[in-house]
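Take a look at chain A:
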Amino acid sequence: MTDTILTANFRKQFSGGPEIVVDELRIGAGITVLFGASGSGKTTVLRCLAGLEIPDVGEIKFGGEVWFQKNGNVFAPPQRRHIGFVPQDYALFPHLTVAGNVGYGLNDLPAAERAPRIAETLQWLGLAGLEERLPRELSGGQQQRVALARAVVRRPKLLLLDEPLAALDTPTRLRLRGELRQLLRQLGIPTILVTHDQLEALALGNDVVVLHAGRNVQHGAAQEVFSRPGNLAVAEITAFETIQPGVVLETRDGLATVAVGDARLIALAEDLPIDAREVYVCIRAEDVILARPDSAPSSPRNHLAATVRAVVREGPLMRVNLDCGFPLTALLTRPACEELGLHEGLRLVALVKAPQVHLIPFTR
Partner candidate 1 sequence: MNNKIIATILSSLFALQLHAAQVTVFAAASLTDSLKQIAADYEKTSGDKIVFNFAASGTLSRQIEAGAPVDIFFAADETKADALEKKGLLISGTRKSLLGNVLVIVTPTGAPAINSPAELTNTAIQHLAIGEVKTVPCGTYAKAYLEKLSLWATVENKAVPCESVRAVLAAVESGNVDAGFVYKTDAAISKKVKVTYEVPAADAPKISYPLALLKDAPQPEAAKNFIAFLDSDGATAVFKKFGFIVLSSPATK
Partner candidate 2 sequence: MSGAEWQLVGFSLRMAFASLLLILPFGLALAWCLARKDWRGKALVETLVSLPLVLPPVVTGLVLLQIFGRRGPVGSWLHNTFNCDVVFTWRAVVIALAAMSLPLFVRAARTAFEEVDVKFEQLARTLGAGEWRVFFTITLPLAKRGVLAGTLLAFARALGEFGATIMVAGNIPGRTTTLPVAIYQAVENGEDAHAWMLAGVSAVIAFAAVFVSENLQRRRK
């Protein structure tokens, strides 16, 4: 984690909603993901950081500035925070063109510099030629980029994105996920990004802050947080029990071969950028099928020799921790466990279908 640039300690109570309790939140430069299920308060926290909501008590500090302090009666309105904010539905001004929208925040710039800056930003985001269009004439992906352009054109100190990909249809979302990651890294602006999608969090962020029922419950590197949930709350949110770093060895016929630990996995390569090398391999525990070596079904592409390391009871289900050359977690019903005669040390075959091996490219 880099040096802290933002510290927040505050509470906010909405009538009829959960109380948001942000306790000792420290965010560094780089891209931080605020991750949580719907209703966990992520958007509210983001809006408090933006100055669009005022917490009941506490304080928020950014750089050397105090943005909010209840005791000192300090509140810096959004205008004074020099931030860029992109809400989930983009909120593009319907009565202004793309150029008008993007240029709206440039009032402080001398008139002569505005047009070049707008042009440069539009160019960089692939929006050149759309200056005179109105928001309603744009596609979802274009609107998202205009909203981003509008937020970054004035070189803000902090970028706040609320579910940036949620408003897009699934194919577009997957395609733009990679683009957005690149864009954000190129921008180099400290960014806080809200999402409920675990793969998005992995793809876009360096650090993840997990919010559960209005409280920040864990903060760490993305892979850390998801593979080693700090408590039951986090574990409940994270859907991928197995997250391991891997290296793409080759891609052929739409399939990618990935080296994970000592094992090799086959995954779908469709959304993988051509030059992807390092990836996170994510597998849901429910997607892991266990079988005796002699009676394993043949359709799943991945057959891994596995040794049972631990069997833990979780309500009506059994969580099985395996060693396949890398740690793999499976989830089975109790009857299934008994049928297999699961016990520590047992050797089995773990089967995972190629489409259920998710790859998230990352760069350190």
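In picking the candidates, the idea was that all candidates are chains of the complex that A comes from, given by their letters.
The rule is simple: a contact is a pair of C-beta atoms (placed from the backbone, for glycine too) under 8 Å apart; a residue touches a chain by one contact, two chains touch by 3 or more; residues count from 1.
Remember, it's a predicted structure, so these values are computed and weren't measured experimentally.
This complex places chain A in touch with one candidate out of 1 or 2, and it is 2. Interface residues of chain A, counted against candidate 2 in their complex, comprise 50-52, 77-79, 81-85, 87, 89, 91, 93-95, 104-105, 107-108, 150-151, 154.
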